[in-house]
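Please read through the structure below; I'll follow up with questions.
What you see is the complex with one protein chain gone and the rest in place.
And then chain A:
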Amino acid sequence: MAAEPQPVKKSLSKNVMAMKFMKRKAEADYRRQLEQEKQRAIEESHWVLQGKEERESCIEFEASYVNCEDLYQCGRMSFKKFNPAVEKLFKEMLAKEEEAKSQEWESEESVSDEEMTRRFVIQISV
């Protein structure tokens, strides 16, 4: 009876492994692993005081007018293509603001999971 061939773990030859880019990859993997272990150790060392839950306050303070009055973050502006680089930056900033606003709006307007289930149940029962 022919013995079933052992599942051989594919590994590259010693010569290939000794090549510079292979070594670099191995080193990067090792470093990442070390980083992860360090991160885990840090997370485990954090501790929380028992029975002292911080009551969440609904009041916050904002020292800057920029966020309170919805001002432009960046004050650089250019008109009639005087400085195209600045004009491009300004447009990018506007687009970013628009995106943030629409995202906020979406998260506000969306229906919660529970609400969806409740409505769905009513619909089906009718």
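In this section, a residue touches a chain if its C-beta (ideal position, glycine included) is under 8 Å from a C-beta of that chain, and two chains touch if they have at least 3 such contacts; residues count from 1.
Throughout what follows, contacts and distances are computed from a predicted model.
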Protein name, per the UniProt record, of whichever chain is missing from view ("DNA replication complex GINS protein SLD5", "AP-5 complex subunit sigma-1", "BHLH domain-containing protein" or "Exosome complex component RRP40"): "Exosome complex component RRP40"
Among A:Cys68, A:Val111 or A:Ile124, residue touching the chain not depicted: A:Cys68
Chain A residues that touch the omitted chain in the full complex: 57-66, 68-83, 86, 89
